[in-house]
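The complex appears here without one of its protein chains, the remainder shown in place.
On to chain A.
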Amino acid sequence: MAETHSLQDMRQQAAVAAKVFIQRDYTKGTVCQFQTKFPSELETRIDKQQFEETVQTLNNLYAEAEKLGSQSYVEGCLACLTAYTIFLCMETHYEKVLKKIAKYIQEQNDKIYAPRGLLLTDPIERGLRVIEVTIFEDRSLTR
């Protein structure tokens, strides 16, 4: 795909100007949520609305992964009865959502962030602690 090709090109050719780290938001407890506050370093690069929407969607996806509902209880009880061997053949709900999140981030990078010289790193690669936003140097954008 032309878009991913240009993304990889950019990663290899463009120099990294800065990195911004979106921290976790613990006001709702230990569930995985990220702060939607717009960092000042990105002001010149991307629309505040757009960025907040991305983070909010990620937050919603993580909330879905950690939701305590009937599905998670059934999964938990069933797993316990099988001495947790069921996870050798079945994927957990959390893992399924993580795959969704990875796909979403890839999509957002391709469509929105790469053309603006930015790159979002999947939080799972940083221990679910931060969303790392890499800001590439401006010269790669002058086209």
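Rule of thumb we're sticking to: a residue touches a chain if its C-beta (ideal position, glycine included) is under 8 Å from a C-beta of that chain, and two chains touch if they have at least 3 such contacts; residues count from 1.
By our rule, contacts and distances are computed from a predicted model.
Student: Not counting the visible chains, the remaining one has a UniProt entry; which protein name from "Histidine-containing phosphotransfer protein", "Response regulatory domain-containing protein", "CASP-like protein" or "Palmitoyltransferase" does it give?
Tutor: The missing chain's protein name, per its UniProt entry, is "Palmitoyltransferase".
Student: What residue numbers in chain A mark contact with the hidden partner chain?
Tutor: On the side of chain A, residues 19-21, 24, 26-30, 65-68, 72-73, 75-77, 79-80, 83-85, 87, 92-95, 98, 124-130, 132 touch the unshown chain.
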